[in-house]
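Missing here: one protein chain of the complex. Every other protein chain is in place.
The letters A and B name the chains in turn, as written, and every chain counts its residues from 1.
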Amino acid sequence: MRLYEIAELLDGELHGPNDLEIQGVSKIDEAGTGDISFISNPKYRKFLSQTKASAVILNKNSEPTDLPHIFVDDAYVGFVLLLKAFSPKAHDYIRGISERADVHHSTQVGENVHIGPFTYIGPDVTIGKNTIIYPGSVILKKVSIGEKCLIYPNVSIREECEIGNRVIIQNGAVVGSDGFGFAPKGKEYIKIPQLGKVIVEDDVEVGANVTIDRATLGATIIKKGTKLDNLVQIAHNVVVGENSVVAAQSGIAGSSKIGQHAVIGGQVGVSGHITLGDNVTVAAQSGISKSVEDGMVLFGTPALPLTRQKRIDVSLRHLPELVKKINRLEKELEGLKERDGEDNT
Amino acid sequence: MRLYEIAELLDGELHGPNDLEIQGVSKIDEAGTGDISFISNPKYRKFLSQTKASAVILNKNSEPTDLPHIFVDDAYVGFVLLLKAFSPKAHDYIRGISERADVHHSTQVGENVHIGPFTYIGPDVTIGKNTIIYPGSVILKKVSIGEKCLIYPNVSIREECEIGNRVIIQNGAVVGSDGFGFAPKGKEYIKIPQLGKVIVEDDVEVGANVTIDRATLGATIIKKGTKLDNLVQIAHNVVVGENSVVAAQSGIAGSSKIGQHAVIGGQVGVSGHITLGDNVTVAAQSGISKSVEDGMVLFGTPALPLTRQKRIDVSLRHLPELVKKINRLEKELEGLKERDGEDNT
Partner (left out) sequence: MRLYEIAELLDGELHGPNDLEIQGVSKIDEAGTGDISFISNPKYRKFLSQTKASAVILNKNSEPTDLPHIFVDDAYVGFVLLLKAFSPKAHDYIRGISERADVHHSTQVGENVHIGPFTYIGPDVTIGKNTIIYPGSVILKKVSIGEKCLIYPNVSIREECEIGNRVIIQNGAVVGSDGFGFAPKGKEYIKIPQLGKVIVEDDVEVGANVTIDRATLGATIIKKGTKLDNLVQIAHNVVVGENSVVAAQSGIAGSSKIGQHAVIGGQVGVSGHITLGDNVTVAAQSGISKSVEDGMVLFGTPALPLTRQKRIDVSLRHLPELVKKINRLEKELEGLKERDGEDNT
């Protein structure tokens, strides 16, 4: 790619030779000749004097440099877009619909859909154009999958679930397993049929080995643009709002609602039947057992506002000394009382 | 289904037209014409006046209503049974033994067993009648599976494991992986062969992407009627008693025993080589590192009785103020001591 093409792609301002050939994208301290790199955080500017990069992307208000450079609105976003442009088309060997796939005759497959070997597609499934399904995935009856989706190997999508457009589902993820619902009957449990479905909206990413349970009735919903990291558990009837991120190994219990633009750290637990507002941030390993208003930042189990929890943690770390101090104060007070008693006798 | 048929099914007392046609089952606040609904919790009775449901199931001691209704012993259990009766037979497209499955000639398959494509069944496996195995599952050598089981896609059952009757194993679950056993030898570890197996008894449900390790010697056992939620980890030689429930992402470490009718919340950790008695309840995210007697209700890490832990949590929440108070008391005491000293000079 020529430097002017990159400038056009990023809608940036080029300072350097139009025709300079760029072969790759790399971090500033790892770049070699032919690479383009970027400076977003000013503390990395020191690497500019020693980098082997042939060109660099800079934030538009930053100082220029002797190296060929392109000013853009956001150098980091520019870097990401270039990574995309330079990333090899890894999917080109999954071509057409494999004869070793088992695709039900009633399946409606859009143009340019690719389905790998040993993939099962059940009856009445619809798959939108340009979607790729890797080997070993299983898509059950009446599922709908949108356009430009990427379904990695060994994914399961259970009956009647709906997947939007440009959704990425990573290896081993399960969409639409039965919710964990049982009614006690004497000492035993009887299974409550889980008759609902899962709706995964556009631009969602589902991490590897994630589990998303279908609703008892109605739908479990992952809204537009939300990203779930590996091994996350979403229980039945949960709704996760738009553009939220949930880090690895977190779990959201049944019927809870998460607002838009939440940021949920790893290994967090959210109890069932509660609501987290919009723009809520939850630190890793926290446990949320009550509903939370918009914009709260929480930490701990049970979770408290982050700054409050941190103050408590500081106090807690000195608790053994506090106990000693109290015991000393108690003795001193005892001494004073005795002498006070003596004074008054 | 006619209303009198429903009354018969539930062994209930019908107050309303025998022949009323019911088409579906729904919650009281979501029901439409033709649906039957239920009231179990009295606080939902307010919806009776405005529901569109055509009939309703009520607990037998509760007040009647103008709507056609059926009195039953337990309205909620009745609702669940109706959900089952009305749920579509989702499995009817997995019919017979697929030519695209690979079933070893030594496998003993009962009547009316259905095996989907791309399923591998190893030598000397036995499968009881009316069991359904979805596409993409792998059943290794000498496994036995009982009657009326439901094995969802991409499940793995390793060699020699035993699965009872009416067991449900959800997508991606692994039964019989090697236990995590290594002997230190210098700075390295040598693998301890895991020669035991897993026994999953009748009426157990295993959630999606659950892992149950085989025993080193002997068996890891999930007893009759127990339900494991998604992403639960059961280590080697664990025994989980009858009719227990373990919520998502909890882990039971090696050789621990859980009693009957335990209720274990999500993301709980149970240390190895301990015993939890019968009827133990553990709140979500707790860590249990010591054996626990029958009937205990625990919370926290390390776990304490729930009411005790809650009192501690309340105190903890005010710890920074407590520290301030103590510092104030210390100063005041210092002042008193000085004046006391002055008094005595």
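The rule is simple: a contact is a pair of C-beta atoms (placed from the backbone, for glycine too) under 8 Å apart; a residue touches a chain by one contact, two chains touch by 3 or more.
Everything numeric here is computed off the predicted structure, so don't read it as measured data.
The chain not shown here is touched by just one of B:A253, B:A284 or B:L298, and that residue is B:A253. Considering the complete assembly, chain A touches the hidden chain via residues 26-27, 30, 74, 76-77, 80-81, 83-84, 87, 90, 93, 98, 100, 116-118, 134-136, 152-154, 168, 170-172, 203, 205, 207-209, 225, 227, 229-231, 243, 245, 247-249, 260-261, 266-267, 284-285, 313, 316-317, 319-320, 322-323, 326, 329-330, 333, 336-337, 340, 343-344. Chain B residues in contact with the hidden partner, per the touch definition given at the top, are 102, 104, 118, 120, 122-123, 136-138, 140-141, 154, 156, 158-159, 172, 174, 177-178, 180, 182-183, 185, 187-193, 195, 209, 211, 213, 217-218, 231, 233, 235, 249, 251, 253, 267, 269, 271, 287, 289, 301-302, 304, 311-312, 314-316, 318-319, 322, 325-326, 329, 332-333, 336, 339-340, 343.
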